[in-house]
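Note that one protein chain of the assembly has been removed; the remaining protein chains are unaltered in position.
What follows is chain A.
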Amino acid sequence: MTARQDHHGLGRRRFLTTAALGGATIVGATALGGLDADAAFAAPAPSLDPAIATTSFVEGRITGITGSILEVAGSHGDNSRVQMTNATSVWKVRETTAEVIEVGDGLYARGVPMPDGTVAADAVWVNIVNLHTTIRGIEKRRLHLAHGRHELVGNIIDGTSNASYAGRAPTSDLSRLRIGQAAQVLGAWRPADDSVDIVRVTVGH
């Protein structure tokens, strides 16, 4: 069964509940999220299943991983438990699997509230950031960025990092980036060194 089939049949809430309870083997659930940027643009599928009347959003740092449960400390003092299922789509630099999630990672998740207080995640985005920056320096393997009053290192990842110039389609050619340009950086924060792995840098005219 795929998420798309579920969209037309089994209710999404029941689908996730079943998955959360471990009663189904389901792959490829991307109706809500977890697609990489290019795939999202290429596939105009509904980003959110309208059948879901109420979903929950979770934000914070992962403080523990117990089996398929992520313990999350919210940035405003709240705590949440996120239930990963085999239908949960996971993004961490790219579409990936739950095995790459680590304690200390930052997280955004959206899913369905369960009776036991957990949130059965439809999608989790790990360490994802989308920052308005200014390019301060350019090296072969990294960009030096100003984000507000802070300096930030953006790591260029072979086969992943791309650039969009003046609204054009993304390209792996980063050579047209210029110091002083305003740049929107979509990427993944690295908790270990506080840098960001660049997925896409978007610059205007």
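We adopt the following convention: a residue touches a chain if its C-beta (ideal position, glycine included) is under 8 Å from a C-beta of that chain, and two chains touch if they have at least 3 such contacts; residues count from 1.
The working rule: contacts and distances are computed from a predicted model.
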Report task. Among "Catalase-related peroxidase", "SoxAX cytochrome complex subunit A", "Septal ring lytic transglycosylase RlpA family protein" or "MaoC family dehydratase", go ahead and choose the protein name stored in UniProt for the chain not displayed. Result -> "Septal ring lytic transglycosylase RlpA family protein"
**Report entry** Absent-chain contact - pick from A:Gly67, A:Gly117 or A:Gly167
**Finding:** A:Gly167
Report summary line: Hidden partner sits against chain A at residues 32-37, 40-41, 44-48, 50, 55, 57-61, 74-76, 91, 95, 106, 108, 110, 123, 125, 127-132, 147-150, 152, 166-167, 182, 184, 186, 189, 191, 194, 196, 199-200, 202, 204-205
